[in-house]
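A short worksheet on the structure shown next.
The full complex has more chains than appear here; those shown keep their coordinates.
Which chain is which? They are A and B, in the order written, and residues in each are numbered from 1.
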Amino acid sequence: MQAATTTSGACQGYSQAERFNATRRLSEALVASLSDADATIQSMPDASPAKWHLAHTTWFFETFLLRDHLPGYARFDERWPFLFNSYYEAEGARHARAARGLLSRPSLDEILDWRRHVDQAMQALLDRPDVSALVELGIHHEQQHQELLLTDIKHALWCNPLGPAFADPIPVAPTERDAPDWYEHPGGIARIGHDGAGFAFDNEGPSHRVLLEPFALAGGLVSNRDWAAFIADGGYRTASLWLSDGWAWVNAEGVSAPMYWRGDEAFTLSGWLARDPDAPVTHISYYEADAFASWAGMRLPTEFEWEAIGQSHDASGGQQLDVGASVNPVPSNALFGGTWQWTRSAYLPYPRFRPANGAVGEYNGKFMSGQFVLRGASCATARGHSRSSYRNFFYPHQRWQFTGLRLAKDV
Amino acid sequence: MQAATTTSGACQGYSQAERFNATRRLSEALVASLSDADATIQSMPDASPAKWHLAHTTWFFETFLLRDHLPGYARFDERWPFLFNSYYEAEGARHARAARGLLSRPSLDEILDWRRHVDQAMQALLDRPDVSALVELGIHHEQQHQELLLTDIKHALWCNPLGPAFADPIPVAPTERDAPDWYEHPGGIARIGHDGAGFAFDNEGPSHRVLLEPFALAGGLVSNRDWAAFIADGGYRTASLWLSDGWAWVNAEGVSAPMYWRGDEAFTLSGWLARDPDAPVTHISYYEADAFASWAGMRLPTEFEWEAIGQSHDASGGQQLDVGASVNPVPSNALFGGTWQWTRSAYLPYPRFRPANGAVGEYNGKFMSGQFVLRGASCATARGHSRSSYRNFFYPHQRWQFTGLRLAKDV
């Protein structure tokens, strides 16, 4: 089943065991081209080493599944949980986040050995009803880290003046699909949030009603060509287009273009390449997305508006991650895929939301201040991972993810 | 009309001229006990010198009313706009915010002279229909700065190891009013936002519909006694109660109590005084308010829930600012007054919100990221200034304002 080893593995119609194993294999496929040193470095506190992602996801299964539910399981190394816990306060003290890049040991090979050890032990727990939800959480957790692994290694390689490539580019067939200029919505009461069928993160519920005003959502993502027009029109130098915090950020950081732009090129996982004007713009902050929308005389959608449209679209469509390889957004008419889409909604709890008990309750709820919601999926999102109710979230200044935007307007 | 000189001046039934003059007199009454040096110092970048508040509000009238609408008016001093513009990009460069405390010149007396000069010139514009809305904005703008002046000088005096008093405490009669334990609301579609009668800031509109789930809002504010129980129960040391950003803030700043607490005392505008256990807790951050609500097994209200209840309450009631004097929250059953109330709503634009054109369009809209909404009014809010649709906003870590909380719960 060679293909499965490099597919995203969360597709419907497969058993949990198949999906678990496929997801684990994809993570390893993602680092196939990396040296031990590549997998060790950390280029900023927001990012983590590739090796750390491989280890942390393994720690998740070892801790919440094997330790808690497999009698007699002995940890592979008692000293490693301290190194690879991310932010679970209930799991105790941990290595400082900003110092993850100093861990030359354990080596990449040792981490891969640990993964094999854990995977073998995990087979006993797969498709077992009592832990099925936790395993599912672990699979989707690892998919999130697959995307972070790609964006983090992209940032690290960009910091190297040699601009090394992560992997050769993969030709992606353009998505030929009819899409209207605008998806119109008449407003009214919409049902928002996950309704309970299939896996979802706790922050996607409870399902509830939201009252919408009439609006329209653009049929396509804002492109590099659109963005170049914004720059040419002085977008980054016009204070009146910007949120106050955004204007301070532009000036403090000297921002004048999306991250990774240099002349007519952009840094990609395949090194410095010419930009495609028709491809969606990516690596922009919320501040930039909001300023662009102001410049265009429109606005960003709310996450509820987006979801109301998204419910009738195929969440597995568009450009998403299928195999371990270099990814970069290409032109597409799909609602999902390519880049995540900033919304103007702050990341806040839905009515009657309650986090789960225990350490896994720290998964989402505690991040509900200061961040904005993104919807859709990106070229680095494992296909099958996202949903119309899926809520991604980042701080408004962050832009090392594959972030982009789709405009909205009142009608 | 001595009384008017120290009343808040925005009450209904008075002419605009009466309200303008009363507001201007109240600002001056607030600094009556301050020396030139007291009025000059700045204790942190978030705060401004008292003198600066007197000057900035005067700059507002001189710029947007006298310069723009009174032919032949000559600025009192051409060099001062650079010093006293706050954040209006459209009005050009300005003195660095963090360096406001270095301006020993112009002196407090010179600023008071400027105020008299501007007030005299302003008389020709009061109650004139074409500029009436701008004058009204200026009055409410000055009232906002009255509250900031009080909270800023409180912070500055607190930084002095001598703990000097701003003024003697004023006895405040307890508000005797029946209030239920909980205000219950059945949910449904509520109309939110200012409906157009009387003054409101642009961020309070447009009026629109919001769908609410059934909820209840507490009849009283959380008290110092309640807060002491939270502390005694380890509230500040229990990670699971806190938002992630909040927990980082608690640890980075070493927070273990509300601002201004010391043993059984609290610093007030009358110096260090014993705390009244029945008075509402104040000077807490959003993070603290949220953690307290989690500890209490409840939550903060949304701003929409708060407004749905607030629409049937007297916005001029409760403990609010009437005269230039020391203020400190006292026990009360009123919905408004005492302390501002944190909501769990991020400060975001209402549907179809558009900022005004020109410099005054920078008043509110550009701050719509990263902050949370507070509702109600505090003991330092000029009576008549607030409304049920009023949206105050601060960053989640800020707590030098008179901030408190009122719990909510699902029903």
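One rule holds in what follows: a residue touches a chain if its C-beta (ideal position, glycine included) is under 8 Å from a C-beta of that chain, and two chains touch if they have at least 3 such contacts.
Not measured: the values here are computed from a predicted model.
Of the identical chains in this model, 2 are shown in place, and the full complex in the file is built from 4 copies.
Simple rule for what comes next: only the chains that are shown with their structure count from here on.
Fitting chain A to chain B on C-alpha positions gives a rotation angle of 180 degrees, to the nearest 5. The distance from the centre of chain A to the centre of chain B, with each centre set as the mean of the Cα atoms, comes to 39 Å. Across the interface of their complex, chain A is touched by residues 87, 89-90, 189, 208-211, 213, 239-240, 242-247, 286-287, 290, 344-346, 348-349, 351-352, 361-362, 366-370, 372, 396, 410 of chain B.
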